[in-house]
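Encoded as structure tokens, the structure appears first; notes follow it.
Missing here: one protein chain of the complex. Every other protein chain is in place.
Naming follows writing order (A and B), and every chain is counted from residue 1.
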Amino acid sequence: MSVPLVRLRGIERWFGRVRALAGASLELHAGEVHGVIGSNGAGKSTLLNVLGGLLAPDGGTIEIAGAPTAIGSPRDAWSHGIGLVHQHFTLVPALTVRENLALGLRGRSFQEIDQIVDVTIEQTGLWVPLDAPVRSIGVGDRQRTEILKTLLRDPKLLVLDEPTAVLTPEEVDGLFTLLRTLAREGKAVALVAHKLDEVLAVSDRLTVLRTGETVLSAQRSDVSVRGLVAAMVGDGVADEIAVGVYRKDRPGSSGGAHGNPKGDETTAGVADAAPLVGRVVDVHDDALVDVTLEVHAGEVLGVAGVEGNGQHELALVLSGRRAPIAGQAHVPEEVAFIPQDRQREGLVVDFDLTENVALALSRLDRFGTGALMPWEDLEKEAERIRTRFDVAAPSTETLAGALSGGNQQRVIIGRELALGAPMLVAENPTRGLDVAAAAYVHGELTRLASEGLAIVLISTDLDEVLGLADRVVVMTRGRAVDVPESERSREGVGALMLSGGAEAT
Amino acid sequence: MSQVELVLFLESAVRLGIPLALAAMGETLTERSGVINIGLEGSIIAGALGGALGALAFEGAGLGIIAGAMAGLFVALIFAVFAISLGADQIITGTAVTIGGLGMTGAIYQAQFGATGTELSLPTLAPVAIPGLSEIPIVGTAFFAQAPTAYLAYVMAPIAWYVIFRTAWGLELRATGEAPAAAEAAGVRVRRVRFVATLFGGAMAGIAGAHLALAHAGTFAENMSAGKGFIAIAVVVLGRWNPVLVLFAALFFGAASALQFFLQALGFDIAYQIFLALPYVLTLAALAGWVGTSRAPAALALPWEPHR
Partner (left out) sequence: MSGGIAPARAREVALLGFGAVALTLGAGGLLLLAGGYDPGAAGAAMLRGSVGSWNTFVSITLVRSVPLLFAGLAVALAFRAGVWNIGAEGQLYAGAIAGVWVALTFDGFPTLILIPAMLAMSCVAGAAWALIPTLMRLRLGIGEVITTILMNFVGIYTAAWMVHGPLQEERGIFPQTDRIVEAARLPSFIPGTRLHLGFALGLVIAIGLAVLFRRTRFGFQIRAVGASPEAAAVAGRIEPSRVIFITFLASGAIAGLAGAVEVSGLTYALYENLSEGWGYTAIAVALLAGLRPGGVVVTAIFFGSLRAGAGAMQRDAGIPSAWVDVVEALVILGVLGLERVRAARIVTDIREGDS
């Protein structure tokens, strides 16, 4: 085989006491699309960030075209022709698309830049509104801008970190066609995605990471799905996961996915059987248009949709954190809420566990109504949550910021459940968690629904929604569109995302 | 009010506005990079003392201005090391730098010229009338028979505007102030941009201070900056982080300060101290009245650490 364009060998990277990469390797060749897969926390993003010069490795070697090289900064990466499209957007919201593109092409005149931009758009079909400020454009356009920005500099190697999370299925197809074209033209393309089917659809070669190590690297044609899954999760659990992480069979559940015989009448079934817990009618808000929803005891209402279509606003309204500008929101006085951004909205990272538990629970009558904080009771409650939910923290005096993402989520879930609320709103509750932690969260949600809680699961992970929810709605441009039973597949929901709910209203 | 009084009013408005314009112009660039330098006051007072000592040492006001710029830059350097390199809180660092700047200049001055301070007499920066322009009725002398530093402020406004909005470096500057992570990912050296913008701001504040000592007062006095650094920061907000508007905002503040001559000429008998407070009240009112809709750079006052 030819000399690889880039070869990473034995890469190590520590974050404090956590080893994120433990001898990861990766070989990227010109003319190939290379899929990097692994469960959450396997080190995929870390590895790509090392490649892009954003993180310095603590060990291992990097060779570019056979020559040992150090990549000390994003600038270094660029000088070697490595272009990284980040998982989190790196556009400047206050600047226009054109200015953002120019930022990536520093050192040239603005006129020259405009020409390059026009030519590249023509070649790639990545049409974007050039003179609009980035803050005013949608997530799909942002993603295209991001990719365009990287392509403008004509990289030899294009690295994309989870580029599909914010795209509709149709947009994903368009992107993959582009990636294949780029590879045909002789570029190397590396792609991270945690959805196996997507990676399989586009890759020529695959590398699997598990707990920071490369466990498999092979031609696409040489491996089976089963083999890949086994490599991703290790033996033992492979069978279970390959069958499906998400199990919705819950004995004792009142209704549920199986209990909706009428198919298209999406609000029937559960609706008749179980009491109504939450209801919003004709709600309008900053990012919400005419949203009407009902949530019933014992069901999981799944809210799917590409990020930024009003889900966060809906979550705030449903959880009673925000009064809509217009329309009615009838939600219980107390709603348990697992917000998307754990470290910003879910917890105070500088507070210890007791204080974080107190943040929500101290408003309950059972913790008194006087001016003083019942710290002893709260401390006991925090200890109960720590033990009951297996929070890996030495004591309740541990700062929340010192916990891993999964353990932070356990604290939040434990605390919110202690509220004793009849309804739970969970917003991307497994984002950034490893497989075990995600499975734990899914198990809890299922258990709670079977115990009669009304659950709203808002997620950009379509599989998660389809797997757990009894009923599904899709958020698209601020509207909530019911998904009939017959359409509850990736393709069906994808089509609804695109149609923008035009036919639904 | 007679024409003479109007001319007098305009003249003092411009004269009082210029040091603010100089300092605020620099601070505009600094803030565009995401750094708010509350230590500007320290740079101004250092500039005043540096300007005074420089003018004495080199026996010329022009070199004094340069010495003032260097002194202002030095103070901004201390701020930058803590607030940018170490990533310490900008507000608190700035406050410390201001306290230290006022104290240090006071100490040096007392050491040099005695505790009471013998009245210093400095070479002054004489006004230069621009032929033609200065002969325009009423506004001519007010705007175009000023010290050369005033013309620096006039010229800097469009230049700074051009740099911020029309050059590649300006683009980096704005990106750094709005979204440093994005700027870094695009290859911008965030801390370096912030450092440069902050040092530039310090140098401009130093020139403003030297102008106070050499073109205004002809002497140095402890605390002679009298809060101008803070006002300059308000002026930046008033001018919506746009150098051209900032120039006008500075002149507005100058006019507010000059109102005492105007109103006294009209025969109002208002206490002197109220006039001293008036510009601050008007600035607060102006902030409340028209800043509401504009936005500060999104990353203003947020420390930045490259994640390595």
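Going forward, a contact is a pair of C-beta atoms (placed from the backbone, for glycine too) under 8 Å apart; a residue touches a chain by one contact, two chains touch by 3 or more.
The model shown is predicted, which means the values in this text are computed figures rather than measured ones.
In the whole complex the chain that is left out makes contact with A, B.
When the full complex is taken into account, the listed residue touching the unshown chain is A:339, out of A:302, A:339, A:414 or A:429. Summarising the interface, subunit B meets the missing chain with residues 36, 38, 78, 82, 86-93, 95-111, 115, 222, 227, 230-231, 233-234, 237, 271-274, 276-277, 280-281, 283-284, 287-288, 291-292, 296, 301-303. Although one chain is not displayed, its contacts with subunit A can still be listed: residues 13, 15-21, 40-46, 212, 316, 320-321, 337, 339, 341, 344-351, 355-356, 358-360, 362-363, 370-373, 375, 401-402, 404-405, 412, 415, 432.
As a working rule, only the chains that are shown with their structure count from here on.
Chain centres here are Cα averages; for subunit A and subunit B they lie 47 Å apart. The touching residues of subunit A, counted against subunit B in their complex, run 54-56, 73-75, 78, 84, 86, 89-95, 99-100, 102-104, 106-108, 110, 149. Here subunit B touches subunit A in the complex through residues 168, 171-172, 174-175, 178-179, 181-189, 295, 297-298, 307-308, going by the rule given at the top.
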